[in-house]
Structure formats: structure tokens, C-alpha cells
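Heads up, one of the protein chains got dropped from this complex, but the rest are sitting where they should.
Showing chain A:
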Amino acid sequence: MNQTLNRLGNVNLLPLVLALIAFGLIGSPSVWLTLTIAGLAMGMMLFLMASGLSLVFGLMDVLNFGHSAFASLGAFVAATVLAHMSGWLGSESWVLNLAALMLAIGVAVLFGLIGGFLFERIIIRPVYRDHLRQILITIGALIVIEQLIFVIWGGSPLNVARPRFLQGSFVWGNVSIETYRIFAVVLGVMVYAALYLLLNRTRVGLLVRAGVENREMVEALGFRVGRLFIGVFMLGSALAAMGGAMWAGYQQLISPTLGAQMMIVVFIVVIIGGLGSIEGTLLGALMVGLIDNYVGFLMPKAALASNMVLMMVILMWRPNGLRPAVK
């Protein structure tokens, strides 16, 4: 089966296969297209949140259950910035709309970078090479950050304003697609392309890829992997914050438990994709996003379990995930 799949284009084609199967089951092209775009948009936001977690595990063998706290932090920081930019958000000018959104995402990313640095120094550093303590302390940190958000922003769900130019839908024939979802897909593709270029076209990227495979040997070649790790950890946290900021605009209503809610799905994405691989994470995120939307339409009662079932099937077929980094 694997050889046939390799000839056809490897596991990269799985989202397409999934979409074609769903097309047959759904029947209506307009509904299918709407669900597919929604699935891709959700997948791209999950990719943003999960990519850092995958790299951190691959590079330093650290299980960070607190990773989704940065998504939560990013969501609340972006919501706060957007709330203060209501003038620009409601403006007729799409330039001001975009500037407000970019500022909100930028501030969320900045908080992610700073938070990631502090998290690595204070929480992660004392528990390197000890998975049990990593799990305990990072889950504890997730709870603490969640409570800090509760203290700062309160326990009630927070409304998130969308820029005017991203409100409403793009109508094409009898197909109606939310503009925000298209924006999420475009932003996700741009971030993936930037990450791909960083990892495959730069010396730092080469070091990260080598470090994921054999950290000890990279050090024997004269490089401090620990310093590289701090950079990757900060980048991963910033990406999670960006994903959280986008997720906030997508949901338009967020609560302090967002991080804990996202933790399971982010781990499912990383496990399906294979640890340590950006390509695998994108693949896993798209599969989870598509399955969630298709099953939510076809069998709403099974929607909650759909991602778990997908993970079980993938792991029975490929125990290391779809595209794990070489170890």
C-alpha cells in the first residue's frame, strides 16, 4: 500500500483524497466548496498553533503541554488591541482595516516572543530530559496562564471585533464563502512559505533540521543547540500567538479556557503529522480541519470524535505519523 501511495504522490495527497471522498458523500458542489474552504481555514490556523510545538519536540525532545497557552494569550491580546482600534476597524478604508488587524496580530506575536523566552527560561530549562516532569510542569503552567488571563480579562466570554473588510462573504454563483476564511488561508500559506524558506534556504534552518535529527552531532560540529532552541521556542510561541489571534477573529467569542480547549486538538495535529516536521504538521492540520468540517456537516453527533478516530487510524497505519522528521 505504501509503495502504491509513494508512486501516486505520497501522503501529501491525503487531504485531496479526503476532499474527493467528501465530495461524493456531500453531493452538492456549493456546500462542499464552502465546507472545504472552512476546513482549509481552520487547518491553517491549527497549523500556526501547532508548528512550534512540533519543532520544539523534534529539536529538544520537550513535551510542552503549555504550548496552547500562547494561543490563548495571543487571542486575548489581539482582542484587546482590536477593541482599542474600533475607529480603524469600522473605517471604509481597507488599508486602515488591514493596519488594525496587522497591529493586533503583531502585538500578539510580540507577546508570544517575550512569553516564549520567559517560559523556556523559567519553566522548561529545569526539566530538560525528564518527560514526566515536563508534562506535569507545563500542564501546571497552562493552568496558571489560564488563571492569569481570567484575572486580567475576567471570566466572561470576550467579543472579538472583525475588521470591516473581512466581514461578510464572498459570493460566487451559489457559493458563499466567508471573507475571513479566505484571509486565514492566505495568511497561513504565507507563513508556511516563510517557514519553509527559513528551514530549507538558510543556515539557521539547516541547523534546526540537523538538530531535530541529531542534536549531539550538531554540538560536536561547534554549534550551541541550546541557543538555537531558545530561538525556535520563541518562534513557536509567537506562531501559536498568531494562530490564537486569528482564531479569536474566526470564533468572534473567546474565553480563558481557549488554551486548554485547543491543547488536545493541537497535539492531535502534531501526532498525526509526525513530530519535528513542518510539512507533517501542515498535513495533519489540514486533515483535522477538513475532517472536522465534513463530519460536522454529514454526522454532527460524530464531529467531536472525528479527530480522535482520524488519529487512531493514522497511527495504526503509520505509528510515527504521516511525515515525521528523520531521527
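Side notes on the structure shown:
Please note the rule applied: a contact is a pair of C-beta atoms (placed from the backbone, for glycine too) under 8 Å apart; a residue touches a chain by one contact, two chains touch by 3 or more; residues count from 1.
Operating definition for what follows: contacts and distances are computed from a predicted model.
Protein name for the hidden chain, per its UniProt entry and selected from "Peptide/nickel transport system ATP-binding protein", "Acetoin:2,6-dichlorophenolindophenol oxidoreductase subunit alpha", "ABC transporter domain-containing protein" or "Glycine reductase": "ABC transporter domain-containing protein". Contact with the omitted chain, checked across A:28, A:174 or A:214, is made by A:214. Annotation for chain A: contacts to the undisplayed chain at residues 203, 206-207, 209-210, 213-214, 216-225, 325-326.
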